[in-house]
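Not every chain of the complex is shown here; the ones you see sit where they belong.
Naming follows writing order (A and B), and every chain is counted from residue 1.
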Amino acid sequence: MNNKIFVKELKEHLNKEFISNFLVSQKELREGAKDFYIRLKLNDSTGSIPGNVWNNAKVISEKFEVGDVIQVKGVVISYKAQLQVTVNKVTKIPEEEYNLSDYLETTGKDINKLSEKLFNYVDGIKNSYLKQLLSKIFDDKEFFTIFAQAPAAKTWHHNYIGGLLEHTVAVASICEFSTHLYKVDKDLLITGALLHDIGKVLEYNIKPTIEFTAEGRLVGHIPLGDHIVSTKAAEIDNFPPDLLFKLRHLVLSHHGEYEKASARLPQTLEAIVLHHADNFDAQTVGVAQLVESVQSDDAKWTEYDKLNNRYYYIK
Amino acid sequence: MNNKIFVKELKEHLNKEFISNFLVSQKELREGAKDFYIRLKLNDSTGSIPGNVWNNAKVISEKFEVGDVIQVKGVVISYKAQLQVTVNKVTKIPEEEYNLSDYLETTGKDINKLSEKLFNYVDGIKNSYLKQLLSKIFDDKEFFTIFAQAPAAKTWHHNYIGGLLEHTVAVASICEFSTHLYKVDKDLLITGALLHDIGKVLEYNIKPTIEFTAEGRLVGHIPLGDHIVSTKAAEIDNFPPDLLFKLRHLVLSHHGEYEKASARLPQTLEAIVLHHADNFDAQTVGVAQLVESVQSDDAKWTEYDKLNNRYYYIK
């Protein structure tokens, strides 16, 4: 994949022909007024871009499916201030010639360093029950591989490979900082920070694109995480019941308000801190992603943020 | 306890002296402008009534505590259209001479008949996994004894011994009726109805009065119930994962809206039906209890229902 032109680099090729490989994450054969055409979404590790096949669409459409990696020969154009690709030629790449993960959008941070930070927080825990619990969960190599790849969302903040790890470490760091300001139970708080979104490991499929699992929609990451924590704690001798309730409370209440789908309202000082730390990171990164997604150099404002009813000023 | 005058009967003794036994569920020594007095709440199986000790309060206050059963000699008076007892004499009853359960407010329905109905619903289930699950839970005698005594609430609807069983059977009956109207998975729906509030067994203490447990406040009956269902299902060989998700979904979504502390929104037809059946019974019984609590024969309206911002007309 040397010479690959990444999605993030395409703006440098505006109005020029190029060749590169992408994952097909959406594909739709549409009937236009005069002929059929194909509407595509093309992804790689740096992001995604829409594409259109205008000519010979019915025939080309037979050649590949959503989830395939294809070689595209095309031209980058700008339409309504957004880039898109006019696709002139498509060649399907055989599965054995690529690694799908190379084509999934991925955190810009170093996953190894983030993992190291997470284990440093685990090492810092003094309460032996909480430490055992964290070890049980994160020392399971198979589980941790999945955890380290998981996204923290389908849309909005941290919606990419490694997003869950990145978010978890950020929330833990804010919680740790807060222990210098407020009298909280540090071990409980940091454990809660590390486990608060653990259920997201089961909430999403990531290939070929991030989608909710049936489990994710029907049960949701909060009860899924609560269940992981409860089940693992049950395997530890004499895990103090009161400590477990307080830890489950952190997982269950971290969304802060019922309206935000929290299963509980925060009712301990640690739960208040965790909720605010989680929200702080989630909202800030959500806006930061929106600000960074602006392609035009002239723009003074981002696209409209429908979720929060506003534009953001980007100077 | 023959000759006992029950709380519900006290209005027949208005302005007369009487003697009877009650459980003390609240007790507070207050400083009045001139002297101390005691403010009490007196309970038995038929309800509760406020009481006051005006004379010799400091001395009398030493004689008993909240949770004790006392013999009261006093007079029933009417104050602000509510009955209360002016307590003239108090004698503490030794613990070995009474059964605390006789003094807890209890459902007016027959607990044995309700239990029988519940087991009829269990017998009617055809899906073997769901049937095994229900048996695992309800055939545990020790558990069922607790379940059959549990209240369904601290305030509002079914807030008395046996309230959970009464509510569970009513919801199951509405769900069964609905299978004549709508195309639903009957086994799944009835199982969900029987288990939807199972976590309430852990949410409340009932002696001497109904109070939230720490677990009840920090975890809540919905995640507590979800955990019981998940853990018990995990003990059954080959319990179909998809069936488990759908069942957990019923438990997690039965409050219907996030604002009402639902952990999920109903996203299956069975979940829609269960939510409405639960709400139907809870709201109707809540209002029915309020209507029945009106003591005055002249009243055309109930007391103000602060939760729902209205009075109810009682003709």
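Following the convention adopted for this analysis, a contact is a pair of C-beta atoms (placed from the backbone, for glycine too) under 8 Å apart; a residue touches a chain by one contact, two chains touch by 3 or more.
Treat the numbers as computed from the prediction; the structure is a model and nothing was measured.
Copy number for the full complex, please, knowing 2 are shown in place.
6
Just so it is clear, only the chains that are shown with their structure count from here on.
Can you tell me the C-alpha superposition angle of subunit A onto subunit B, nearest 5°?
180
Please compute the C-alpha centroid of subunit A, do the same for subunit B, then give the distance between them in whole Å.
The separation of the two C-alpha centroids amounts to 44 Å.
Could you please specify the touching residues of subunit B with respect to subunit A in the complex?
214-215, 217-220, 222-223, 226-227, 230-231, 241-242, 245-246, 248-249, 252, 258-261, 263-264, 267-268
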